[in-house]
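Of the protein chains in this complex, all but one are displayed in their positions.
Going in written order, the chains are labelled A, B and C, and every chain counts its residues from 1.
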Amino acid sequence: MSGTTLFGLCGAALVGLGLYGLICHPGVLRKILAFNLIGSGVFLLFGVIAKRGGGALAAAGAGVDGDPVPQALVITGLVVAFAATAIAVALLLRLVELGGRDTLEDEAPRRAPPPPGRRS
Amino acid sequence: MSMAPAVDAGLALLILGLGLWIIAARSNFAAVVGFMTYGLMLALVWVRLTAVDVAMTEAALGAGLTGVLLLGAAARLPAEAPGGGPGAGLRVLVAVLCVGVAAALAGVVLSLPEPAPSLAPLVAENLPPTGVKNPVTGVLLAHRAIDTLLETVVLIPALIGVWALAADRAWGARPGALTPRPSSSSLTLLAQVLPPFGILVGVHLVWAGADEPGGKFQGAAVLAAMWVLVVMAGLADLPKVTNRLMRYTLVLGPLVFVAIGLAGIWTAGAFLALPAGYAKPLIVLIEVVLTLSVALMLGLLLAGPPKERA
Amino acid sequence: MSLALDLFTIMSVALGALFFLAGTVGLLRFPDTLTRLHALTKADNLGLGLIVLGLLPQVGSVVAGLGLIAVWLLALLAGATVGQLLAGAVPPSESRQSHREGSRP
Partner (left out) sequence: MLRSALGRWALLFGFWLLLAGPWDGASWREALPDLAVGLLAGSLATWVSLRLLPPTPERIRYGALLRLASQFLGKSIVAGFDIARRAFDPRLPLRPGYLDYPVRIPPSPDRAAFGALTSLTPGTLAVGSDEKDHLVYHCLDLDQPNAASLASDEALLLRIRFADSAQ
């Protein structure tokens, strides 16, 4: 198996892993992290497609490393992912500031007032 | 090159291990540190996929700035991840679902068409008229300019969204998430010595980005990082969110981009088209003003909503 | 001549890698955060220096060589300052307590 395919499978696994974390983790910060994991898995799939496109060309002697269109899309995606993460973090910190909670569980305010370190 | 498959396999294992760590780690802090390491390793994967532009963006934005953002958040939250969440049965169900999604994607990866479809020959054919030698920059600014315009514009609503979360009485104050650390001489030294070199690296990334790997996003991320370093060392203050000069700089890049794009309707026959012969200088102009605006936006996104200082 | 230079490169890079290994072994074996920071800052600094030294004869131009040295100097600056920052972030009460016991003969 070529390294490119390997990284493609890796990206697929990361999407699954991130999806699990996004659904199962009660903590919002961890959900944000898991969401970023899904994003990077998808970007990796784009990267694999870009590399394959370049490989076919290199065989034809075009002298291009990779397909620049998916690569440019990934750069765009990374910037947007950063912006989305910044908003999510700001929302989370505001949520904690107002309610003392850092989960999206039911309304029952389990952690307010938050006894530090104790888990419910 | 006989080492390459082993390196690839090692990298893939490392990435998956770190991904597991990010999901499974007990404390928020450990998960965030894992995420930063993961970003750096991912940058190496991008190098292996011959996408050096993406590798730089991943290292600077994905690992660096996102890491700082999340570390700051982790420091303001309780150390332990909160308990709760779905019960064991539901977790198994979710796990099965996620394995299914991953397996479907893996199936797609394994059954990608041969030979691979590619837009690269089209780009290579149409690159010379732009005068740019880096195909990724060419795509970003000439062929898919509308994407690039929208993505720089999308940073502005993101910033407005972050600012909108300020408490009412804090409006008009300075952003509050990057509180200067209690004076530490080593941080001060780093913030005094490093930024001049960082500025040169950032300018070089933007300038060389037309012909070599690099570009405005990578350069802007480096410049933003230097700014954040200086602010965290307490050597400079962030501008108030009502500062006019800062606001003009924020919109300068997108405005110039739109203006040149509109001018393209008359000079080149289409919105965002660049007139023949002037493509390269116009691309450089757009890159320079966008770098300024994007660096400012990235830094302000890190700095968070305005907050009253005690 | 070129054989001697190649040998020098191999020796120097291998030695540098050995120091990275030493730093990693120290990271794993040393008892607490502060001693581990010692291992990382000092061993990695020398390891990177040796690798740069070994690569110098292999680069074609003076500019590229100076570039390698600049990389080493920047890594040195980062290592020295970030090491101190991390050390300063270790809660003093906790670490000092454990050390006061350890430091008595």
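Criterion: a residue touches a chain if its C-beta (ideal position, glycine included) is under 8 Å from a C-beta of that chain, and two chains touch if they have at least 3 such contacts.
Please read these numbers as outputs of a predicted model, since none were measured by experiment.
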Visible chains in contact with the missing one: B, C
Candidates B:A30, B:L71 or B:L235 - the one touching the absent chain: B:L235
For chain C, the residues touching the chain missing from this view: 18-19, 22-23, 25-26, 29-32, 34-35, 37-39, 41-43, 45-47, 49, 61, 63-64, 66-67, 70, 76-77, 79-81, 83-84, 87-88, 90, 92, 96, 99-100, 102-103
Interface residues of chain B (partner: the chain not displayed): 184-186, 188-189, 191-193, 195-197, 199-201, 203-204, 207-208, 230, 235
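Throughout what follows, only the chains that are shown with their structure count from here on.
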Overall pattern in which the protein chains touch one another (line/ring/star/complete/other): line
Computed distance of Cα centres, chain C from chain A, in Å: 32
Rounded Å distance, chain A centre to chain B centre (Cα mean): 13
For chain B paired with chain C, centre-to-centre distance based on mean C-alpha positions, whole Å: 29
Chain C: positions in contact with at least two other chains: none
Shared interface positions of chain A, touching two or more other chains: none
Chain A partner contacts - residues on chain B that touch it in the complex: 4-5, 8-9, 11-12, 15-16, 19-20, 22-23, 28, 31-32, 35, 38-39, 42, 45-46, 48-51, 53-54, 57-58, 61-62, 65-66, 69-70, 72-74, 76-86, 91, 94-95, 97-99, 101-103, 105-106, 108-110, 112, 115-121, 123-124, 135-136, 138-140, 143-144, 147-148, 151, 154-155, 158, 161-162, 165, 167, 177, 215, 217, 294, 298, 301-302, 304-305
Residue ranges of chain B in contact with chain C within the complex: 184, 186-187, 189-190, 193-194, 197
Chain C residues within the chain B interface of the complex: 74, 77-78, 80-82, 84-85, 88
